[in-house]
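This is the structure I have questions about; it appears just below.
The complex appears here without one of its protein chains, the remainder shown in place.
The chains carry the letters A, B and C, assigned in the order they are written, with residues numbered from 1 in each.
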Amino acid sequence: MTVLTVGGDDGVVIRGAKLMICGTAAADEIFFLPGSGYREEDRDFAVAGVVPKDVEGLTIVETRRPSDGRELEDGFDGPTQTGITQAYLLFDDVFVPRERVFMAGEYKYTGPIITRFTATYRACIGACVAGQGDVMVGAAALIARANGLSAKTFRDKLTQMELNNETTFAMGVGAIALGEKHPSGTWLADSLTAHGNKIHVATLPYETKRLAQEIGGGIVETGCLPSYLDFTSPEYGHLIQKYVTAGAGSAETRARVARLIEWLTIGAGVPGCMHGGGSPDGARMVVYGSTPLERYAALAKDLAGVTEDLEEPTRKK
Amino acid sequence: MTVLTVGGDDGVVIRGAKLMICGTAAADEIFFLPGSGYREEDRDFAVAGVVPKDVEGLTIVETRRPSDGRELEDGFDGPTQTGITQAYLLFDDVFVPRERVFMAGEYKYTGPIITRFTATYRACIGACVAGQGDVMVGAAALIARANGLSAKTFRDKLTQMELNNETTFAMGVGAIALGEKHPSGTWLADSLTAHGNKIHVATLPYETKRLAQEIGGGIVETGCLPSYLDFTSPEYGHLIQKYVTAGAGSAETRARVARLIEWLTIGAGVPGCMHGGGSPDGARMVVYGSTPLERYAALAKDLAGVTEDLEEPTRKK
Amino acid sequence: MTVLTVGGDDGVVIRGAKLMICGTAAADEIFFLPGSGYREEDRDFAVAGVVPKDVEGLTIVETRRPSDGRELEDGFDGPTQTGITQAYLLFDDVFVPRERVFMAGEYKYTGPIITRFTATYRACIGACVAGQGDVMVGAAALIARANGLSAKTFRDKLTQMELNNETTFAMGVGAIALGEKHPSGTWLADSLTAHGNKIHVATLPYETKRLAQEIGGGIVETGCLPSYLDFTSPEYGHLIQKYVTAGAGSAETRARVARLIEWLTIGAGVPGCMHGGGSPDGARMVVYGSTPLERYAALAKDLAGVTEDLEEPTRKK
Partner (left out) sequence: MTVLTVGGDDGVVIRGAKLMICGTAAADEIFFLPGSGYREEDRDFAVAGVVPKDVEGLTIVETRRPSDGRELEDGFDGPTQTGITQAYLLFDDVFVPRERVFMAGEYKYTGPIITRFTATYRACIGACVAGQGDVMVGAAALIARANGLSAKTFRDKLTQMELNNETTFAMGVGAIALGEKHPSGTWLADSLTAHGNKIHVATLPYETKRLAQEIGGGIVETGCLPSYLDFTSPEYGHLIQKYVTAGAGSAETRARVARLIEWLTIGAGVPGCMHGGGSPDGARMVVYGSTPLERYAALAKDLAGVTEDLEEPTRKK
């Protein structure tokens, strides 16, 4: 969604925005590329390049995340070892020198850019959410023990969680293995497989999170654990701790694991898997568009012993 | 988990806790009942009664909910028209006068209490989560329009959401219709059906939430909308509003609907449907235990023309 | 799909067909009613009435079912205690006397007929497939034992099967409980709930069948048991029986139960639940059409604090 304005020989000036960009706070350079395939009349939007994060004219607005306020609090209500960053990037007439501009008006290459970018991204995102899912498996095993049960009690659920994780991971690997080498030397993932994987990425982690909550019990679900402040209250904190203590480990350990699962499944730590890297409905369009329907129909005709052609009906009404 | 201690003729003194209790802040009276079926050695735990919320010795600790801090903020990041309350109730030697004690030691009635309570509760909870799901359907239609799309675009997804809502609602109605009148005059829901419904209550709303997020796009999902403070910043708020504006309605309207869906699906407003009123695995036990397996096996034997009895194998190893 | 031709004062003559009609062989009278809601130009199709099965001009063609040839064989490859009947009914100028004609041209009542018929049918079909599912639960328990395992090994799968059965049963009960009395005295089921149930009826039994096959092992699945003729071969039948013997019961008993599950899940005994009584996509249309979308949107607007109206976008392109 970046707009190209003027420029001159030494570079271009861009105006526009990149919205919902993960990891900005951890990046040194900001890459921008076309948001869709463009036609001639959209020529001014066909721009790609890279700027340093502190370039003049760029405003970075960090977004809100569930329970983000907790990150500024003491105690265990918020995560201590990790965090998330998502941002809106507002480009208000930012100058990009020529050597950092990769595209400026060549609209006919915008389609292939999107295709190649999404195929590769959606192959790789399977491993990303699988990693988050691995932590959910581990956290689920811990909370079972902290609740007083063996992790084995939940063997079927843990197996399903692991299967979900391995599916997005291995289908991503499959997309890459089925890809091909571009003449430039870059490896491009198989588009149909990668977009198929995106559909799983947008659905399977939801089941994994649900199972983590189911294993965890009420303590990990919405609104069922007092704050760190109450937990450590000199007046009644000892009572909370007494009643939170259940299986293996201290009350604090159980609370910490419960908070981790809350963060992973209904807090800032949920995999932004639904629309991250594009929506599942967009991926479904690619899957449907890549399905060789007539070839499959020919196979079926042959097996059925059908010789006449079956045309699509002409539009009624 | 309430402990009966001493008492005397005029009442009993109780010690213990009720954890994860929804709606406490809105209640005038606190009802306590046994948490499970008890045996003779647990006699002291077989206690039921009711106390006013401000009774001496009772400490009520409101728990944390996702993004609860936002409820204290200005603007639209938190809900303005609604809210949630969940609490830990700590009873530290609370006196309950005789006329408010319904059970004190009669452990053999604790099993039936649990059975009847859960059957009725789990019939009714279907309507509770259906109502929350109705709001998700409405919010999904709104965000589609605010994003610039017709709600009809998502006809299949909205139909599935409605089906999920109607399933938990109607199966709850079915549980009540299949129930029976207790000699006391109270109507008791059918246990097998009600517990079956609890399994749906613990799973279907997760799909409904996922579909609401899928319809809503990235803006409703985790961490993809700046704060109200940034939204109204005199310096760059106009740019955020410019880029948030999409379909029908103003930027603020789109942001408000997005925040509502965030609240409903990954905030404090999610239906506490997984373990509320007991866990789905507990419900599965009741469903399995209520399945007339041998009667069904006899039907199958008859249809298969099998005449010999098939015994369960004796335990190996 | 019945066509009204001439008639005269004493009755009508009909021409047309009823296709895919279950239970014909067991019926004495054939009821025909409009297949859809008709308009004035379809007036001749708006006909309802009843004829005896042996009326002149009616040809009943029994259809094929999976493995139907086995029903004519000796031994246990086909079912012995039960069967299925489905037929095409071809009406080639059948005369129906006036007193057996319930509608002849009153096209404007065809819509309500369909609506009321489907609502009632789709409430009741839930119990029908639940009964078939009960037999699958029983057969699954038997085959587990015949395979040498306790039925309890498959507790989770049996619970899910039972849940599926109880869901279609209880949601049908719910549809009836939510219905209302017609002034004529007939009870009409609630349409939205009944059609929602039809969607479950068209999907849940597929999972129940899959689980029955999963519990049963290879012996119940496609093509994994020799014929009764081979089973009793004087030459090598003893070897087949030796290797088929596994857990509780004789080889023949195990084979009989395996054949029953084959019949129930991939033979003539499968619940004709997908399109029986109309297709699930038709039911989805009713569910979507019955969803009070704007009412739900108003609830969401209120909670979100949105005051402006969000219109559906006008058609693009």
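We adopt the following convention: a contact is a pair of C-beta atoms (placed from the backbone, for glycine too) under 8 Å apart; a residue touches a chain by one contact, two chains touch by 3 or more.
Here the structure is a predicted model, which means the values were calculated and not measured.
Asker: Considering all chains of the complex, which shown ones does the missing chain contact?
Answerer: Missing chain, whole complex, touching shown chains: A, C.
Asker: Check the options A:192, A:211, A:224 or A:240 and report the residue that touches the missing chain.
Answerer: Within the whole complex, the residue contacting the unshown chain is A:192.
Asker: Which is it among C:13, C:50, C:266 or C:285 that touches the chain not included here?
Answerer: Of the candidates C:13, C:50, C:266 or C:285, C:266 is in touch with the missing chain.
Asker: Which listed residue, C:80, C:115, C:227 or C:250, touches the chain dropped from view?
Answerer: Candidates C:80, C:115, C:227 or C:250; residue touching the omitted chain: C:227.
Asker: One chain isn't shown here. Among A:142, A:240 or A:274, which residue touches it?
Answerer: Answer from the full complex: A:142 touches the omitted chain.
Asker: Tell me where the left-out chain touches chain A, residue by residue.
Answerer: 76, 79-82, 134-139, 141-142, 145-146, 148-152, 155-156, 158-159, 162-163, 166-167, 169-178, 190, 192-193, 196-197, 199-200, 247-250, 253, 256-257, 259-260, 284, 287-288, 291, 293, 295-306, 308, 310-313
Asker: Kindly note down the residues of chain C that lie in touch with the hidden chain.
Answerer: On the chain C side, contact with the omitted chain comes from 1, 17, 19-20, 22, 59, 61-70, 77, 84, 86, 88, 90, 92, 202-203, 206-207, 210, 213-214, 217-219, 221-227, 230, 235-236, 239-240, 243, 262, 266-268, 270, 272, 274-276, 279-281.
Here is the rule we use: only the chains that are shown with their structure count from here on.
Asker: What chains touch chain A and also chain C?
Answerer: Looking at chain C and chain A together, the chains touching each of them are B.
Asker: Report the chain ID whose CA centroid sits closest to the centroid of the full protein CA set.
Answerer: B
Asker: Which integer distance in Å separates the CA centroid of chain A from that of chain C?
Answerer: 41
Asker: Just the number, please: Cα centre separation of chain B and chain C in whole Å.
Answerer: 34
Asker: Roughly how far is chain A from chain B, going centre to centre by Cα mean, in whole Å?
Answerer: Taking the average C-alpha coordinate of chain A and of chain B, the gap between them is 28 Å.
Asker: Would you mind listing the residues of chain B that make contact with two or more other chains?
Answerer: none
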